[in-house]
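Shown here: the complex without one of its protein chains, the others still in place.
Chain nomenclature is as follows: A and B, assigned in order of appearance, with residue numbering initiated at 1 for each chain independently.
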Amino acid sequence: MLKRLREIEEPVSFTFDGVQMQAQRGEMLATALLAAGIGHVRRSVVSGAPRAPYCLMGVCFECLVTVDGLQNRQACLLEVEEGMVVESQRGAPDVLAHFRDEKRQQP
Amino acid sequence: MTVRFVTAADDLRPAYDLVIVGAGPAGMAAATEASRTGARVAVLDENPRPGGQIYREITRNQPGARQYLGADYWKGKALGNAFAESNADYAARATVWSIEPADEPRDGERHRVGVTIAGAARMIEAAAVILATGAQERPMPVPGWTLPGVLTAGAAQIALKSSGVVPAAPIVLAGCGPLLYLLASQLIDAGARDMTLLDTSRPVLRWESLRRLPGFLFSPYLRKGLGLLLRTRRRIRVVTGVRSLEILGEDRAEGVRFATARGTSTINASTVLLHQGVIPAINLASAAGCPLAWNAAQRAFQPVTDAEGRTPKRGVLIAGDSAGIGGAQAAEIAGRIVAVAALSDRGLVARDVSAALINRLQRQRQRYFRGRGFLDALYAPRHIFLAPPDAQTIVCRCEEITAGKLREAISLGPPGPNQLKTFVRCGMGPCQGRLCAATVTEIMAAERGTSPADIGTYRLRAPVKPVRLAELAGLPHAPRALKAVTGRDPVDHHLNETELPS
Partner (left out) sequence: MQEADLTIVGGGLVGASIAWGLARSGAKPLVLDGSDLDLRASRANFALVWVQGKGLHAPHYALWSERSAREWPIMAEALLEDSGVDVGLVQRGGFTFALSNEELEAMRTDMECIAMETAGRAQSFEVLNRAETRARVPHLGRDVVGSVYSAADGHVNALRLFHALHIAMDRKGVTYRPNYKVDAIEPVDDGFILKGEGFSILSRKIVLAAGLDNERLAPMVGLACPLKRSKGQILVTEKCKPFLPCLSPTIRQTDEGGIMIGDSEETDTASIATSSDISAVLASRAIRIFPALADLNVVRSWSGFRVKTADGVPIYDQSVGGAFLVACHSGVTLAANHSLVVAPQIAASRLADDLSPFSARRFHAQAAA
């Protein structure tokens, strides 16, 4: 959806739905996802329709993704960091997913 | 001096003389001006680096590498440098989600500002607050505008400024307003190709705009605006008189169907960039209880302020585009004016000094007001793009409420947008009405045959940005609040309620 005009100079690596990607250091996650050719980053909580970043300035909440386990983060307000684990937001979050993980970790 | 970078909520002072929300032109200028007086100033901004949207990444970008951003953009450099040399506390990546104004601020009584930094929330106090939250693009609800591949023109410009990326071709820019032509020109200079601009402005200059022409002839926008227009028209395909628009595609934008007086055409598009002007970002002001008023010329609600940015809520002031659209250079001067006014009201600047300074700044600002009226009238959006006639068009993107569903509920006679909101859930999603409020008001006004001024808009509440439950839970638990929730006076062990589940 977005095209880089020049090569990444200072790359940072992150994953989106398990796929390794690169961004320019200091770049916003939403822009990095679009520049990496990602079509949509989430499915709407109402109809399940695909949605993608729209305003890139924190207003529209279309770029919500799960970042390092935290759901519904605004990707346009987060800088990509090395090793970031990003997942698409498929509909409404499942709070128990987190809860179950915690339980599993307990002896 | 240099700004003190604040990277954790705990690193903020508990109280400031002045808290400024936003580090765009108005916020940066306000901070720079205020810190000259020795006042304790904090600037809280959502982005990682200062500049706002207009001067996005102004501190990192160098003219050599991104010359295509244009001379107006580089004007922000000096302001960015001045801000960096101020003595303000500067919290980047900070989300302000609440302003709780003191009911009647007397000595010692302060406003409270709710802010989240790095996952932790904090309430800090401020004798005065300046909201410099800038503008957002006016929503442009057309069929298909929720499809991936559709962005705002502002988004494309932000991506260009911050990452040097351009939209994938073929690109369609659609809508009206100076930003659309500026963006087209920047994209061409940057190397984007295969672009079509669909201009939805009304084809004939109407009386309202001509009446304001004399002001425009002396305004700084004239040469710039005409130059842009001509340059863009020479280099890309521009279609004028576009009077309907539909974005085609199943799971992403694939094309645009549009109509002019000559008929209907369809063109391919990988990226569609929509824009029909900007409106003040009022959510924080509205949630703070600042009254709003309809600006008929700019066709938007804006907070009620005096010439120095004071709202009727004492000690809450508004600077820059969030008080009414005036552009970056007017915002910068407004930031200085409002800072001086805020500090003077608190007795931190002598009245005679502040009066003289404000006077001088007001005269400087006047220059940028000239010609605004002409631009506002010239680029007034067509009604069809303010209140979509097609019943299937989504108005509220979060809750997926269509224009048809809104009209059906309006026919029941609800007294205004707030009742309508409870009926159909428009404006209840995470964007909190930012992308539908303007349209809902326009549709209701059209259905009732009245002015948007009579319709009003959503009453907003904190948090104006989502805040995690755990962050709220981590705030101190006041005995009064414990009593209000539990119904009993807190005993000692209740005071330890901040303990969170492990």
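The rule is simple: a contact is a pair of C-beta atoms (placed from the backbone, for glycine too) under 8 Å apart; a residue touches a chain by one contact, two chains touch by 3 or more.
Remember, predicted model here, so these are calculated numbers, not experimental data.
Contact with the omitted chain, checked across B:355, B:384, B:446 or B:472, is made by B:472. Considering the full assembly, A:93 is the residue among A:11, A:26 or A:93 that touches the omitted chain. Taking the whole complex into account, subunit B touches the unshown chain at residues 98, 100, 103, 112, 114, 123, 289, 409, 412-419, 422-425, 428-430, 432, 456, 459, 461-463, 466-470, 472-478, 480-482, 484-488, 493-494, 497-498, 500-501. Seen across the whole complex, the unshown chain contacts subunit A at 45, 70-72, 91-96, 98-99.
Here is the rule we go by: only the chains that are shown with their structure count from here on.
Each chain gets a centre from the mean of its Cα atoms; for subunit A and subunit B, those two points are 24 Å apart.
Across the complex, subunit A is touched by residues 46-48, 53, 60, 93, 95, 136-137, 146-152, 154-155, 158-159, 162-169, 190-192, 251-252, 270-271, 281, 397-400, 429-431, 434-435, 465-466 of subunit B.
By the touch criterion given at the top, residues 1-6, 24, 26-28, 31-32, 34-35, 39-40, 44, 46-47, 49-62, 64, 72, 77, 79 of subunit A touch subunit B in their complex.
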